[in-house]
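Structure, as structure tokens:
What you see is the complex with one protein chain gone and the rest in place.
Should a chain be cited, it is by its letter among A, B and C, assigned in written order, with residues numbered from 1 in that chain.
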Amino acid sequence: MSRHAMSARNAHRVRALAITKLVGASIFLAGCAKDAPQDVFQPKGENAADINNLQYMVFGIAGVVGVIMTVLFVVTMTKFRDKGQPIPEQSHGKPALEITLTIIPALILSVVGVFTFRGVFDLAETKDTELVINVTGQQWWWEYDYPVQGDWGIDKPIITSGQLVMPAGTKVLIRETSRDVIHSYWIPALNGKRDAVPGRIHTLRLHADNPGIYAGQCTEFCGLSHGNMRMEAVALSKEDFATWVTNQQAAYKEPEKDSLAEQGEAVFLNQCVRCHQVNGLKKADGTAAIAAPDENVYAGAAPNLSKFMSRNTFAGATWDLLKKDCRGNVWDAKSEEFGAKYLEGVSADCLNEVDLRRWLRNAPAMKPMYADPTKLEPTDGKYRGMPYLALSESDIDKLVAYLLTLK
Amino acid sequence: MITTGSKYFYGVTALATIAMVLYMVLVNPNDIGAVALGSLASAAALLGGLTSFTRDSTAHTAKEAVAAAEQPAPAAVWPLIVAIGIVMLVFGIATNPIVFVLGIVALVAGGVEWLVQDYASRASSDSTFNSQLRGRLLHPLEFPVAAAVIVGIIAISFSRIMLNISKSAGAVVFIIVSSLILVVGFLVVLKPNMRGRAVGALCSVGAVALIGAGIVTGISGERAELVEAAEEDHYSHMACGAEADKYFDKHPNNAVSLKSATLATITVRDGKAVATLSGLDTPVETVTIPRSNNVQVLFRNMDTEEHRLVAELGEKTVADTGVKEKVEQCTQLTSEDQVNVLTLNIPKSSEAAGPYKFIVPGLEGQEIEVYVP
Amino acid sequence: MAIIERPSTELEVSITPSVVVPSTTLGNLRRPVQSTGWKSWLFTVDHKKIGIMYGVFAMIFFIIGGVEALLMRLQLAAPDGKALSADLYNQMFTMHGTTMVFLFAMPMAAAFANYFLPLQIGARDVAFPRMNALGLWFLVVGGLVLNAAWFLGGAADGGWFMYAPNSGPVFSPSNGVDFWTLGLQIAGLGSLIGSINLIVTVLNMRAPGMTMMKLPVFTWMILVVQFLLVFSLPVITVALVLLMFQRSFGATFFDVAQGADPLLWQHLFWIFGHPEVYVLILPAFGIISEVLPTFSRKPLFGYPFVVFSGAAIGFVGFGVWAHHMFAAGLGPVSVAVFSIATMAIAIPTGVKIFNWTLTMWGGKIWFTTAMKFAIGLVVLFTIGGLSGVTHSVAPSDTQQTDTYYIVAHFHYVLFGGMVFGLFSGFYYWWPKMFGKMLNERLGSWNFWLMFIGMNMTFGPMHILGLQGQPRRMYVWTEARAGEGFFNFGFWNLISSIGSFVLALSVLLFLINVVQTARKGKQAPLDPWDARTLEWITTSPPKEHNFDRIPTVHHLDEFFHRKYVEDEATHTMKAIATGEEIVRNEEANAESHIHLPSASYWPLVLAIGVGVLGLGVLYGVPIMVLGAAIVLLSSFGWVMEPSVAEDSDYDPPAGGTSKELASHG
Partner (left out) sequence: MADTAVHAAHDVGHGAHVTSTGLSNNKLAMWLFLGSECLLFGGLISTYMLYRGRVANGPHPNQIYDIPFTSVSSFVLLMSSLTMVLAVSAAQRRNDQQTNLWLTVTALLGATFVGGQVYEFTAFYREGLGFTTSLFSSSFYTLTGFHGVHVTVGVIMLLVTRSIIQKNRVTGDKAESVEIVGLYWHFVDVVWIIIFTLVYLIPA
């Protein structure tokens, strides 16, 4: 279907819904609150807007029916309370009225049904996809990988986690799956939720009108730290997205000689690389350091930390890598300035060292995880989540310095 | 209700409990001694409960008791069974746990029957009532347990015979056995004068034959094919051999009941292998597969020749010898217009050794790169 | 044999039972024939006693489930709550849902059904009195097994929906889920037995003249519910069996590495789970369909429409399960079809609301506490129903599902609907069941606190959900809370405060119950000017329910015995009081009434099944023991005559029996 026809139809629908939308908006002021990042009434892309139109319609109808029923209840109860009137005629009903009252809701609902039908199929459309991203859920974080797509300059796969980076104004198709239990991917501003089911691949279209950052949260109960499994979708203009792609594919930058960061690299090679891959990192003997999370983590993967500081969050997007005001700078940026600010990544000044250090010191104390080494019998000794590593404070200093170089 | 007999058992319970507590406090709470005393206490409590429940197995009025005592004790097989149970128990400890368990079963069954029999036979002076009483207490347990035992004996004996004889003889034997049962049934109905002993004898012969054959075949073991199968595991699916697997999946479409689980489709058409990703219709040169994730890749053959899809997934070192081995996974040979599925779970990133590959043997020079980030 | 032999003329004299002189005795192995004391309850087969016990157990579990809810609200009152750990919180919401659905709502409905269904159809008891007792004891054993997990390594923590694979042995390593599967299987078996029993009772044991279209609506709704149970429980049983085999015996049903499809569980669960929603709500619909006409002094408006819409809800209820799975990735065709089907089910539900309102329209409304609760149901259920319509629209549902908006929706339906209906039933039928009136003043407080508390607790959840607060999160955070009028902080706090108001209202009810028991005022025979058969007998009813089985000529038989229509004005004028009618029935009492005797076997069988279940977890010997008890008790049952024999009574001491062969 051509884009022209699509938008024409959308326009038609928007007109058709204008009245109900007004009513709905006035009843459900919930939709107009400020600063609620997961508000379902603030669509920021065409898929979410489609849903929102349906929401306004059905909330509007529900509101009107609700008002009518309330009036009916109040009138009934005041008019017919026992004022000493005689016991009324024992009439058993009026079939004509009954039938009318059955048909009216049926008619209203069939109108809603028609729009719903169209909405469902519109939202399931995948034919005109422009960019595909694989999204994999795992207890309790999301992994994003970008299959090779020459049109977007992606010559080798990009892998990241926590924040989904996508071009604005583009029809992005995410293909969701999971490595362990069912999770659900939900960025309310961009689309409804879709479960990530292990063994299945589900598709969901995301579209953001403008650059910006959109919050989300895993919405299928996925075990202990379900409450700590968040995600953010970052939409960049197409140029900024190209920059981001180039940056992600750039070669590994070794830390400066004799710096704290270089010592941090050694600590990383010693401790972290068991699970966390950093593409291009080499062992002391010059061979590539390849992580083997499948040997240590039950689900078989851990976040890839290449270009770690190009992201703004860590640990399932639950904590920020940016200090509060630096974060505010990014989140509140106008859409034309947003890309530049986001692409700055995390600088040493902006790094939220408090939380990062707390995490390195004792991750399971910060986020409930199945990481008690004495209780790993059901998983054959493998962890679910990051264990306590007993790092010394000086090791943590070194690691923080090293992680800051991963940009 | 505290009856005379139960007083004794309750006393033992109390003493044993006190002794156990003392033992645990003074000696060692985890010792076998504490367990022994505890067991004694609970056993005595159980017996005490039982005796007070059955009112010491005594009758209610003095008059009845006298009358009951005058009744000659009926012959009973239960003491014998209890004795056999004890022997089996002891014997079982030394030899086989199954004998031990059977000993316990015999002991419990014999004990319960004996107890109830004894209680019922002295309940009143009316022997009809006594036997009714016994039935009332024991029939609910005897009937189903006897039925279960019969099912068990038949099922086990019959299955031993079937396991011993050949597959084709099995079906025949099965027909013969069931027809015999039917025929005997009809015979008995049609010949009303062939009742009583004759039927009993017939049934006994049948039962003895079945159990005997069961024991004989059980000892002589299972038929050769089954023994072999258990040892060789020869029904397991073969990996990418040169030939088609004899037992290949004839209807792979049924296995691919989840179209939504498919990550990519590789189609062979006119001698060319083309990959498409689900969700995108344009052909791609590389496939990206998330690591440690079960994914299905569909292989569709549109050529007249048979083909199979092979995934080359690097090398692994065999632990004992240090020899490097290729890691491969493949579909069955797929004929024209057939679909097959390859389920992959790749735990290792392709970062180290470069991309993995899909190849279709017979279509040389065509590789589809597989990235596992 | 416990025959109540009595003269049919002298009525003022209490009936003297015949004296049984047993020739021989079974001692302690006799049947339980006590008519007083704890044994008369434990081994009873009287549907009224069983109904009351259902009620007591359900109330206990209501309190347990309520405490779990309060703990959760305590945790969520402020950001980053510290009251519960993540693990404990997950157990709380799992057990809250499970307890409220299986151990409170279903048994409480069973309590009313057991007590009133035979009375409403003019029967002396249910079709299978011992099976009735068995259903109760299965429920109790199931509930104990479910909750035993708290003390044996932690309760189930996968949510009441227990989605695979998160419920598998790896992802939920504690024993909790094992106890959960066992407990639900046992409780489910109890419900199945109970439902077969009630269906047979309604179909087969109606009083003369009571055609299906003269059945009281409560009985009709219970009948529909029992059919739903008969056909939905086996489906969840299959799911539970598969899960149990996976957890205990290593089966692979939900093992994704083997190629399993996790959606299998969801389909099985919701094919049961959606009819279950109607299992929960229809009994409450039935109760208020009795209460509203009584206190409006008018028959139910459009009785056949209400009955058929109930049946239609039951029928369509089997075809909409996938609307719980709109986000699960079913594909657009299924989603669209189930979306439309879900809208279709809104129509019969709407019909009911119109009918209730039109029942009151033109009536003479008497605002008793029971009536207030009934009207509360109509109002709150309307809100819940309308929010339900908003997520029958599948795309809109993908924004709402698994957020607090859904929590708000189903609590309006289940708390505002079901619980209000049940409370209406308490206040309406209490005088019938116990012969004493619950205090109306306390009742009024109870209602208003519950109404306010309910709206305070669940109303804000609409806002929280639409603001994007997902369910089942053990903490919420400032970072996603927003700052405007609709911020999480304020509304979560209001909701938590509301939950304590709710708790207070339940406490008031309990105080009311205790006060009534201690010094409540004696109830008149017909305190509400009621309409249906259960009132044509004493309060509480005699053990044999009716002195004479009534012959039915009208829907609302009792009302039409009291009133006739004035031809001129079409208003009703009284011709007899309820009291007179009941006395008249007593005067014409039947002389031979046979009632079944109590039995040990239901309780023993239920315990045996419990032991058998624990054997799955704790080893084969325990399983064998359980199986032996089950065999003994089930075949003991088969061979036990339904009525006790002479020898089941105590031996004569000094010439006469110590116990009378009386049940009354």
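Criterion: a residue touches a chain if its C-beta (ideal position, glycine included) is under 8 Å from a C-beta of that chain, and two chains touch if they have at least 3 such contacts.
As the structure is a prediction and not an experimental result, all values here were calculated from the model.
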Could you list, sorted by label, every displayed chain in contact with the chain left out? B, C
Among listed residues B:78, B:100, B:114 or B:158, the absent chain is touched only by B:158
Touch with the omitted chain, as defined above, among C:42, C:200, C:311 or C:437: C:200
Answer key for C:63, C:241 or C:311 versus the chain not shown reads C:241
Residue numbers in subunit C that touch the chain omitted from display: 1, 123-125, 127-131, 192, 196-197, 199-200, 203-206, 210, 230-235, 237-239, 241-242, 245-246, 249-253, 255, 258-261, 264, 268, 594-596, 634-635, 637-643
Can you list where subunit B touches the absent chain? 135, 139, 143-144, 146-148, 150-151, 154-159, 162-163, 167-168, 170-171, 174-175, 177-178, 181-182, 184-185, 188-189, 222, 226-227, 229-230, 233-237, 247, 249-252, 254-255, 257
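Assume only the chains that are shown with their structure count from here on.
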So which has more C-beta pairs touching, A-B or A-C? A-C
Hey, how far is the Cα centre of subunit A from the one of subunit C, in Å? 40
Chain centres from averaged Cα atoms put subunit A and subunit B apart, in whole Å, by 46
Interface hub residues of subunit C, defined as touching at least two other chains: 256, 259, 261, 329, 331
Among the residues of subunit B, which are close enough to touch at least two other chains? 258, 260-261, 294
Which part of subunit B faces subunit A closely enough to touch in the complex? 258, 260-263, 277-281, 284-288, 290-295, 347-349, 351-352, 371, 373
Note: in the complex, subunit C contacts subunit B through residues 24-29, 256-257, 259, 261, 329, 331, 628, 631-639, 651
Would you mind writing out the residues of subunit B in touch with subunit C in their complex? 1, 53-55, 60-61, 123-124, 126, 129, 133, 136-137, 139-141, 143-145, 148, 255, 258, 260-261, 294, 343, 345
